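One protein chain omitted, others in place.
Entry: chain A
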Amino acid sequence: MKTKALTLAALLLGTSLAQAQEITIVREVDSNNYDPHKTTSRAASEVLFMLGDTLVSLAPDMQTIEPGIAESWEVSEDGTTYTFQLRDDVAFCDGKPMTADDVVYSMNRWTDPETKSPVAWRAGEVESVTATGPHTVEYKLKAPFSELLYQLTQSFGTIVDQANVEALGDDFGVSGFNGTGPFCWVEWTPRDKMIVERHEAYTWGAPFHENTGPASMQRVTWQIVPEENTRTVAVLTGQSQISQYVPYIALEQLKSAPNVEVVQSDLAFWTYFMGFKIDKDTVSDPAVRRAINLAVDQEAMAEDLFFGVVQPAYSYVSTEALDWNSDLDAQLLGYDPEQANALLDEAGWTRGDDGVREKDGVRLAPTAYVFAGSTWGKISEAVQAYLREIGVDLQIQAFDATVAWGKLATQEFDMFGMSYPYVSSGDALNLYFRSQNMPTPNRMNWNDARTDELLLAGSTAITDEERADSYGQVLEIVHEAAVWLPLYHEPMVIAQSTDLETVVPHNIYGAGLYKGLDLKFRD
């Protein structure tokens, strides 16, 4: 009896949870589902990249398109027909070989209005997708779409299995998912955990992966831990081996822990900004918007609020992003409060008795809608303090996430706080600056015919130069008009156990671990 009790106690007190080739990744939130065509959440992308594959892949440099399911591809001269030559050795988790028909089905489902996919636009204006051979797919567009290959690297372009989709119906991506990725679906408990297991037959990883398959990890558990301190100590104590969701305040502690390594990507493709609703009296004057840009010290904010981990942003997309117009580098609005004051004086905004500027009966007190919570709380308060210096009395209204999206769809605010991921300049610009996307996501009401024209030209460009030129011009127009106040670019920061080989952080849609092929315990 005593021995039994001792054994039980010993078992209860044993601390090592990590067993060979099994890891737990902790993260903050879960996805609403894991159907690639029916969700926009980052949490879904993180898992879908592991469960499935895309026609083409994006290298960690966020610029180079590399083979995926397609080993090669050709683009017709007019830029409307893409012919993909598929690998012939790809199979789904259930062992069924993947053929051109599966690709055709996946693309058609993605763009079918019946699917009501919120991300259908990312597939371009598709005329037809057909299988011209067992391993050849012809992807025909109504008009050229220069971003197509980049969009096809995202998890929305994941190849799905028709039989699986039809068998599961509404439960597809909820109770199961038969994909061709390096891992296979085991079990999902919403808001708790997602368990995936190694796809033993997987050998078709993109060439930039050191390990092209099968994955080293036998089993991966994505565990939801909403509380950030709990996530941090989970990594510190080895209950989780890796996470990209650790608070910046804990990074120093994590870096100094002997069992934790912090890996950071130099690329930062997730940008935080405040947008101006430019047809509102308070912010319709470009001089006001430029002055606000000049008044805010992004560098100090990055240092003081985010411990120097983030990159201060003066551009609307990372300057490392594809098609960034480097001619603009010198024109970006840095911190210069004196110039900001001079600009407002010049534009006729005079200070009242309380120090707040006015012009033609309009008091310079714009209302900003932001998300409630510590991140936007501290950002907006810092911005408020900076703006006070130039006679702008920023009114902050913070809303809980459940309410915020609804409030942000109104025309009630003058400024709004937002952050977003992107793969390229074109990806970002087409989403936010097209007039047809008013009032969401074009919450600025930026309605400019020239911008629309150039965005169309950029997205239908046939050559890289044409595309870069068009998007470069759009970037110039919107930066010149100061439609946003860029704040910072968030890099991918991953805290991992030193038991693991150092991972290569990826920036695609904020899914830092991408295919999970680098996840490996040290020998």
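In this text, contacts are C-beta pairs under 8 Å (C-beta built on N, C-alpha and C of every residue); 3 or more make two chains touch, one makes a residue touch a chain; residues count from 1.
Methods note: contacts and distances are computed from a predicted model.
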Quick one: the chain not pictured, UniProt calls it what, "Transcriptional regulator", "Glutathione ABC transporter permease", "Xanthine dehydrogenase family protein subunit M" or "Monooxygenase"? "Glutathione ABC transporter permease"
For the chain left out of this view, which of A:Thr180, A:Gln239, A:Gln311 or A:Thr375 touches it? A:Gln239
Per the whole complex, from A:Glu77, A:Asp170 or A:Glu465 the residue touching the absent chain is A:Asp170
Missing-chain contact among A:Ser72, A:Thr132 or A:Thr189 belongs to A:Thr189
One chain is left out of this view; which of A:Ala163, A:Leu431, A:Ala457 or A:Ile477 touches it in the full complex? A:Leu431
Contacting the left-out chain in the complete assembly, out of A:Val56, A:Cys184 or A:Val225: A:Val225
For a quick check of understanding: of A:Asn32, A:Thr319, A:Gln395 or A:Asn447, which residue touches the chain that isn't displayed? A:Asn32
Interface residues of chain A toward the undisplayed chain are 8, 11-15, 17, 24, 26, 32-33, 39-41, 116, 118, 170-171, 174-175, 189-193, 223-227, 229-230, 233-234, 236-237, 239-240, 400-403, 405-407, 409, 418, 420, 431, 436-437, 439-441
